Structures are given as structure tokens and as C-alpha cells.
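Structure below; questions to follow.
The complex appears here without one of its protein chains, the remainder shown in place.
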Amino acid sequence: MSTQDINVRQKPAVAATGGNTETLLATKALTKNFGGLTAVDSVDFSVTEGEIRCLIGPNGAGKSTLLELITGQLSPSEGDIYFDGEDLTGMETHNRIDTGLSVKFQSPHVYENLTVEENLQVPLQRTDRDTETVLAETLERIDLTEKADVRASELSHGEKQRLEIGMAVTLDPTLMLLDEPVAGMSVDETADVAELIRSLHDDGMTFLVVEHDMEFVRRISDQVTVLNQGEIFRQGPIEEIEADEAVRRIYLGENA
Amino acid sequence: MSESVDAEASVLDRLRGRLEGPNTYGNSLPFWAVFAVVIAGLALYPQLVGVYTVIQTSRYFALAFLALSLSFIWGYAGILSFGQVAFFGVAAYTFGIIGLNFSSATEIMAALVGAILVGTVAAAIVGYFMFYGGVRDTYVTIMTLVIALVLNTFMAQTAGSEWAVGVAQLGGFNGMDIPSLTLGIGQSGFVLERAALYYALLAALVVTYLGLRVLVNSSFGLTMVAIREDEARTRTFGYDVPFVKLVVFTIGGALAAVGGVFYGSWGNYIDPTVFGIAFAALPVVWVSVGGRESLVGALGATVLIERMRTELSSGIGPIGSEWALVIVGGLLLGVILFMPAGVVPTADDLIARLRDRRTERGQSTNTPEEAIE
């Protein structure tokens, strides 16, 4: 499959929210080919410190691929990734995490056979933060204090999702990457997660969130980037994006 | 209560805290009581039975290191090696080679260190190639077995007199002589054999077991378990997974090497069958039967299964010695099919369930706070 140039790619307007804020994450001409398929096509993309940037787009737009390129599970065919002034491109995943990234994948990847508390300890013990304090605080935050000693396999889907966000948070990252954090969740569970993200954001954490659920995006987001066929299609404040006819056609139209 | 008793209690508590945790079975006072009784019983054992039994039991103890080695890497980090016998055998041969060339007590002690070092480094090299090469799961298992089998082929053809290191003849299928372990300085030393070897092995085994319990219940232990449960996810928390696996595999190699030195010096002999497929299967049998995630299970199963093999070697009733391997193989097959977790974890689960049934329903799943309310 080859990509069609229906739309002219827009050069990213870096830091759409304001002039002086610092760019935390930037990709330069990032490209990933799978066989004949170009999943991510020369993407210049950036996340500014302190924002919640949502990445939306139809299925197969390359959102998850972009995330995996940033975490280093995939290596790019071409292009570079910069984070907090460092070039991540050739780095191993574990070294990238050490620069202040943290990630939560689409389907919950918790350690099913470990208890909630042990799950949180796995990432937490890598930091030099105070275990007791952070554990109590995180359990409170993800509302699982009462289930600290329960095996993760016994949690509900929503609880697992919250637990995994909690695990990612214990690393105290500068930038949190979330891949569809509310997929498969009930309305109430979704509201809880939105609340959680907002509160972490208030504490100064920057987010890059890949999301399908526009309702949820509206709840949390400052800034939206639309990805389509591996390319950046539009960027801007949520209201603008929602009002954009072309976006509706490629994205919202598909879901309607 | 006086302050000194308090202080003593807190030291004991702290020690227990280190030894206990979610990664080991037996985290209760009754367990430690039974443990103490068993150790006391084993300490008295040589006074109660003949020297033949003492010598045989020493052999089980030497082999138990091999079981601990496999339980540690497989049960905790999910690395299934069929070739732990390779490091075991390499250490035994190395000990023999150094020990035969230098014979003073100091030199034999150096041989002990050297042999363990060689076995450990061998494991580190194999581990480096596998884990940094991205070799996974089944491939690790096959590679380790192939390494053992090739060592078997290699050692089997060293019968010729050109295969000698100094005065040590490798001896091919005829095997090689190995000196006894000797403690001491200079020429005079205390030779570890019979009851002395038994006690040395018992002490080493207890220390190793407790040390491994501390290790698997530490943060490193949690890392191992995290890698076993989900390697990819653990990487995305910033763990250097290949490095952790290499460390685990190297420790496993060191444990096997310790067992190999004891085993070689126990029989004053080693031959290529230690690298053979039948011997390589034994650690897998012990650890599977006892429960791979249970160090104490691996120890118990090793002693009991090897005891059974010894008994069978002279035949029991109509069952001759040739049936020993059939029974061992059948045991392995049966455990994997009907009791995949192994005896100790299954028994532990059963006890926990019985206890739950006895206490009031519903209370078992609650957290302690709720239980108090």
C-alpha cells in the first residue's frame, strides 16, 4: 500500500499554546516502514512542557506506531527523536525510560500474578523515591488502597487500567505517554481516569495521550494533533479541530 | 519485657523480614519451627545411620545445589535451562585438573575457588551470547542442552594420553580422578570426607538456601519475577532486561559450579556422563516435582528422588534397577500433566484453601484493616 497525498501535510506549529514554553519532545522527519506499508511518514511532531497533547486519528493512522517509536520498541526507518534536549534515536528502551519517559500501553499490561502493591513496586524500586510514601500516595490516587494486597488478575478491567497508570506514574516521569487509557471502560471509569490525568497534570506532569474517545479528549485536552495515514493532518486547540470539516470527514465520519 | 529482649526480638523480626516474602513458600513461624527441627535432625543423622547412608546423603546434598541453581533461574526468572549440568561438570573437571596438579591444602582450596570461578565465567559467557543476542524461551532451553551434549561428546573422546593438563589425564569415558576437598593452610589440611563432608555440605546448603531466600525476596527478586511474568513490560519500566538475565544466569552457573566441585570431590571421580542427556534431565525432574517456584521444594525433591534412585539401584522386590529411569521419567511426565506447579506450591495452595474454609467466609479476601473492623 502506498500513501496518497490527498492532503498537503502541515508543518507543525510548534508550541501552539504560547511562544516561550519549552519543547519537551520533538520528532524530526520520523518515518517507519513495515514491509511496503509506511505506518509513520516523515512526521515532525512535538510536545510542549506542561501540556496534555492528544493524538487522534482513524484506525491505522500510525498513532500506536509513533508511540512505540518514541519508547524504542520499534526503531525508525528514518528520522530522529529528541526528548528534553537528548537524542533518543539510537537508545535502548530502558535507557529512554531513564531520561524521564513513562508509558502505559493500550491493553493493560499489569503483572497478573503479583499483588497491586507489588505491581507498583516494580517500577517504583527503580527510583530513589521513598517507597512507603509514594506507594500510599499512588494507591490513594488510583483509588486502589483497599485492594493493595489483591492479585492483579482479580481486578476489573477499569481497575487494571488505573493500576497501570499508577505504575507508570510511580516513575515520576517528565512526560507520560498513554495509549488509549480509557479503551473498554465504562462511563464512570472513564470519568475517574480523566480526573486522575487532570490531577497529575495540575502537579506539573506533561502528557501525550493517544485516544479514540472524543468525549474523553475534550475532557482532558489542551491541544490535539490529528494523524492520518502516517502523516500529521491537523494540529490545534480541540475546538478548532472539532470544527474542521476535513477532520470530520477522515476521522469523525468514520466513527459516525 | 526488658529492653534487651525487645532489641533481640526486633533483630529476629528484621531477619525474618528479609527471609520472608511473597516469592518464597514457608513464611510462618510453624515453617521455621519445622525447618529448625529438620536441620537438627539432619545434624544428628550421621550419629544414627551407617557411614554408607551418610556418604550417599552427602551426594544428594551436592546435587541439591544443582536443583537450587535451576529453581533460581527457571522458577524466578523464567529462564529454562536444560544445561545447568554443563557448569556443574565444567567446575568438577576444573577442580580435578587444578587439584591434581597442585596438592597442598592451600592449593586445593585455591582449586575450589578457581573451579567455581571457571564454572561461573562459563555461565556468564553463555548467558552473554544468549541474552544480548536476543535468544528467547525455547531457544535458550535448546541451546543450553546442546552445550551440555557437545561437552559430552567432547569429553568422551579425551581418552588418549595427549588429553592431559599437566599431570591430570582427562580420561575420556574412563573419567578423571579428583582429589578430596581439603581445608587448611600449607601442606597439612583437614580432608573433607565422610561425616566431615556431610556437615560441610549441610552447612553450605543451609547458608545457600537462606541466602537465596533473602535474594529472591529482595528488590532484585521482584525484578526477576517481573521479567518472568512480562519481559516486554518490564523493559518499558526502564529495566535492562538482558543484563538482569545475565546476572541471574551467572548466579545460577555459580550455584551449579559449587555443586559440581562438591560432587566431584565427593566421589573423587568425574566422567562425561555428567554432561549426558540422562543426567541433564535430573535437575529438571527434581525442580519440576518439588515446584519450580519453591527453593525448599527443589531441595526436598532432590533428596527424596535421589534417595529413591539409590534404593532402586539394588532393586525393590520385583522392580529392578533398570526401572529407575522409567519411574523418574514417568514422574516428570505425570507432574507436568497433573500437578504443573509441583508438590510444594500445590500443597501450599491446598493448605491455604483449607484454612480459608475453616475461618469465616469472606474474611479471607479482605485486607487486614477491614478484618479488624
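For reference, chains read A and B in written order, and residue numbers begin at 1 within each chain.
Quick note on the criterion: contacts are C-beta pairs under 8 Å (C-beta built on N, C-alpha and C of every residue); 3 or more make two chains touch, one makes a residue touch a chain.
Rule of thumb we're sticking to: contacts and distances are computed from a predicted model.
S.K.: One chain of this complex is missing from the view, so tell me which of "Hydrogenase subunit EhbO", "Aminotransferase", "Urea ABC transporter, permease protein UrtB" or "Lrp/AsnC family transcriptional regulator" is its UniProt name.
M.R.: Its record in UniProt gives the absent chain the protein name "Urea ABC transporter, permease protein UrtB".
S.K.: With respect to the chain omitted from the figure, which of B:64, B:80 or B:111 is a touching residue?
M.R.: The missing chain is touched by B:80.
S.K.: In the whole complex, not just what's shown, which of B:122, B:143 or B:247 touches the removed chain?
M.R.: B:143
S.K.: For the chain that's not shown, point to the residue among B:51, B:167, B:336 or B:352 touching it.
M.R.: With B:51, B:167, B:336 or B:352 as choices, the missing chain is touched by B:336.
S.K.: So which bits of chain B touch the chain we can't see?
M.R.: The missing chain touches chain B at positions 80, 82, 129-130, 132-139, 141-143, 145-147, 149-150, 153-154, 157, 276-278, 281, 284-285, 288, 322-323, 325-326, 328-334, 336-337, 340.
Rule of thumb we're sticking to: only the chains that are shown with their structure count from here on.
S.K.: Applying the document's contact rule, which stretches of chain A touch chain B when the two form their complex?
M.R.: That would be residues 71, 73, 92-95, 97-98, 103, 105, 109, 111-115, 118, 121-123, 125-126, 146-150, 167, 171 of chain A.
S.K.: Within their complex, state which residues of chain B touch chain A.
M.R.: Interface residues on chain B, with respect to chain A: 22, 219, 222-223, 225-226, 229-230, 232-241, 365, 367, 369-370.
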